[in-house]
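Have a look at the structure below, then the notes.
Omission of a single protein chain aside, the complex is shown with its protein chains in their original locations.
We call the chains A, B and C, going by the order they appear; numbering starts again at 1 in every chain.
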Amino acid sequence: MIFASDNWAGAHPKITESLAANAGGYASAYGSSELDNAVQDRFSALFEREVAIFFVATGTAANSLSMALASRPGGVAFAHHEAHMLEDECGAPEYLTGGNRLFRVPGALGRIDPAELERAMARFDPEFVHGGRPTAVSITQATEIGTVYGLDQISAVAAVARRHDVPLHMDGARFANALVALGATPAEMTWKQGVDLISFGGTKNGCWCAEAIVLFDLAKAKELAFIRKRAAQLFSKSRFIAAQFDAYFRDDLWLETARHANAMTARLADRISASRKLRLAWAPQANELFALIDNSVAKELQEKGAVFYPWATPHGFGREIGANEGLYRFVTSFRTTAGEVDRFGELIA
Amino acid sequence: MIFASDNWAGAHPKITESLAANAGGYASAYGSSELDNAVQDRFSALFEREVAIFFVATGTAANSLSMALASRPGGVAFAHHEAHMLEDECGAPEYLTGGNRLFRVPGALGRIDPAELERAMARFDPEFVHGGRPTAVSITQATEIGTVYGLDQISAVAAVARRHDVPLHMDGARFANALVALGATPAEMTWKQGVDLISFGGTKNGCWCAEAIVLFDLAKAKELAFIRKRAAQLFSKSRFIAAQFDAYFRDDLWLETARHANAMTARLADRISASRKLRLAWAPQANELFALIDNSVAKELQEKGAVFYPWATPHGFGREIGANEGLYRFVTSFRTTAGEVDRFGELIA
Amino acid sequence: MIFASDNWAGAHPKITESLAANAGGYASAYGSSELDNAVQDRFSALFEREVAIFFVATGTAANSLSMALASRPGGVAFAHHEAHMLEDECGAPEYLTGGNRLFRVPGALGRIDPAELERAMARFDPEFVHGGRPTAVSITQATEIGTVYGLDQISAVAAVARRHDVPLHMDGARFANALVALGATPAEMTWKQGVDLISFGGTKNGCWCAEAIVLFDLAKAKELAFIRKRAAQLFSKSRFIAAQFDAYFRDDLWLETARHANAMTARLADRISASRKLRLAWAPQANELFALIDNSVAKELQEKGAVFYPWATPHGFGREIGANEGLYRFVTSFRTTAGEVDRFGELIA
Partner (left out) sequence: MIFASDNWAGAHPKITESLAANAGGYASAYGSSELDNAVQDRFSALFEREVAIFFVATGTAANSLSMALASRPGGVAFAHHEAHMLEDECGAPEYLTGGNRLFRVPGALGRIDPAELERAMARFDPEFVHGGRPTAVSITQATEIGTVYGLDQISAVAAVARRHDVPLHMDGARFANALVALGATPAEMTWKQGVDLISFGGTKNGCWCAEAIVLFDLAKAKELAFIRKRAAQLFSKSRFIAAQFDAYFRDDLWLETARHANAMTARLADRISASRKLRLAWAPQANELFALIDNSVAKELQEKGAVFYPWATPHGFGREIGANEGLYRFVTSFRTTAGEVDRFGELIA
């Protein structure tokens, strides 16, 4: 009953098999091997247009270097106030952009409210040196709280970004989970709605370490190559990432693992809905679920072997939390079994 | 006959096996798993004292974040003018220190000359704001050109660093190759001579991606933890690095692969010494060999299937290069076979 | 009827006279002249303890370098959401700290609410690398909206900063205006309440360009010297700043100009209170006044020669603004005459 994080789940056997299968022989370094090129082509095929791919070490790196590509003196990027960039990255985006600012935009259920975004961006006149100027907008898909932007919601945010002439970035640490939740294609969920670059995460969905920036504007690829190397994020044995993505996309493994993780969260939601001890905080759409639980009940469940953690809600979420109640997060992954969920279901029945 | 780089060699089977063996189940993320802790202990045992270990994505990251830990406003770090930090890292150390400077120190055969270091450091009065002030000294072991600092040579550099009250860093991208060349223990080659922190590389010696900063001053560990996270270098599924180091150290695999790589270079040196077509540029001590070759001969060898590259020598090396001659680098690894070397030997006989 | 800004007012005759009086002969550069030393002593006398003084070019520099002194990897500084650092400095504090973050704290009437500050700071566990960690708290005295922290209010904010073990910075761009408003001594308004360093501004109060960081912790003076030089803020002919401060403090000129400016704002407030056309937004305490004015009335006044500007209130201020109404700022200075105010009073009568 491990619902702590999708980062706890190790790697899918097919991922490690691929590493073993590609470990032999010699291959040129720094992303220039045949396998690297093949994976680059695979990404282009998936996105239905030529893309530039940059492997990096972490989701934080993908986010921060995306912001660095967009950065300029006095720059301000806009993200939801629950965004990973704002809450969990130790200031890496600010540091790696040389001090650009992140501006917090509110919005219900983890999604940027386009009207709030417009209001926030309108504060920064791009001709007025005192206040700073907009450089980027970033959305998280799936969001930090397990919801998903609909295609029209992405498009609405993109329209605001475009109006202010800045790129739209998607933090896709859980890209696959959102994709299968929407039943959309990668192209539909991204550039067809106005997304300009993506932090494309494979780690949480079954890889060991497979994060890439997907860039649609090829004219900026050279700049990003320098940005990545300068940030010490260019792997020498790059094929070890390529080998993971190769297996990840083969036979739609990535969609399968994401569907499974989402299904396990849905199953967990059913069990919680059926229980009187816990309340769903809101409806989950991907592989994260948030529940309101009496703190003593939570402790008891944890003592009985369920692993899950409280979730800070500095911004609230439009609903009262009882005096002895806490908000808790549950995350499922490719590894979660129906049995795990059902055992938890029995505990809370 | 691939002598291009030890980065071309993929991973040793035991490394990928260890990844497979540790991929299952759940383990806590961000370096807090049991396996992470066990590897941390293994490092402490190896170094014969408690050390703090920080996995990072690349050797450039290990070097740059080591410099960042030592950095301060107006800071200047000192490295050999052939150092990887100066020649091959795209300014990452300057960027990740927020603009500290690297100062080039000369010295024969890839090693910092302690007298030159003293002269260079003496230029910077730590009380004089205009010139900047020393923050660190960095040596590369084995050096960029395949030589190795003797223990007394490390100690001599350390004495200068200590006199100027700054830490001594060792870029150990090829730590194991140097270690077996010297027949020393990790402790003897580092802190016993005055080394304060190490970029400890496993990647070139048979891992996929296994780089760590080894820090002896535990009082600075918390600071480095923030520095690493802020630089987007904290892996979520950290056990995938730990699993590599676990196999790397088990049964002295790392020493075995390093000994093999060094032996292959020695074998290559013998073949070259016996040839009239090539000249050793200097005696190799680890797993890199540099040879002077008539450029047309080099081209012919490459056409016959030998893979090796020219090496720029912006600083010269105290020996004339003929008009049609070039300096070329040959690197061996755990994967190099005696057969490969011997085939090359036949080509040049 | 120029109420645009205290930055419009040129310099007090005694300031330029002092420049002329000190322009002759030779004096050592970079802050080491006799006059520099005398002014340093004068600051120490004013603050009733030895202080270290660092002249810089702008208030933004004083704020940003104060933050840089407090900065550390993953650092977060806390300021009121109307603070100059957050609204008017183009990201200089983030840039000059190498990417530390500024966190917006609310509070009525331009002052940080200590309870809100505690809540904001409590979000950042200094041991948890993901979220970042507190490095400083900054208050603005007088505030951006013309109010003044009472001594006990400073002390209450200082208590929160101290509890989180970070320094308290005071942005004193209008230090003198606040000081005479409170009738306090410099010591009482600063270190006696727990302030650790000050951006001490003379420019708005009659100097040409006279900004200094006043540092109480002398152990940090050397570090700040490097921080200042590295930021290109060390004047060569430093005595041109010293000469201004020399005149500024002589015969309490600075208190006189501040009292005059405040008195002119009070006179303006009286006139506005007596008018039916304008409403005071809140009671002014120093030399800035904010009024709610029907936009067409404002335009008419401006056409008749009154110079004043609208003020953006992104955070609101707990009071409704009418549909056709705007919030406008009026600033008085040493140069403002009673005649100017009275002429404006006649316009609005």
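Basically, a residue touches a chain if its C-beta (ideal position, glycine included) is under 8 Å from a C-beta of that chain, and two chains touch if they have at least 3 such contacts.
Quick caveat: nothing in here was measured; it's all calculated off a predicted structure.
Within the set C:E89, C:D196, C:D246 or C:E325, the residue that contacts the chain not displayed is C:E89. The hidden chain makes contact, of the residues C:S5, C:S44 or C:S155, with C:S5.
The chain not shown here touches chain A at positions 68, 72-74, 98-99, 127, 129-130, 133, 222-223, 225-230, 234. The omitted chain makes contact with chain B at the following residues, 73-76, 87-91, 94-102, 123, 129-132, 312, 314. Residues of chain C that touch the chain left out of the display are 2, 4-5, 7-13, 15-17, 19-20, 22-30, 56-61, 64-65, 89-92, 95-96, 203-204, 208-209, 226, 229-237, 239-240, 307, 335.
Here, only the chains that are shown with their structure count from here on.
Distance between Cα centroids is largest for the pairing of chain C with B. In this assembly, the C-alpha centroid of chain A lies 34 Å from the C-alpha centroid of chain B. With each centre defined as the average position of its C-alpha atoms, the distance from chain B to chain C rounds to 51 Å.
Shown for chain A are the residues in touch with two or more other chains, namely 89-91, 95-96.
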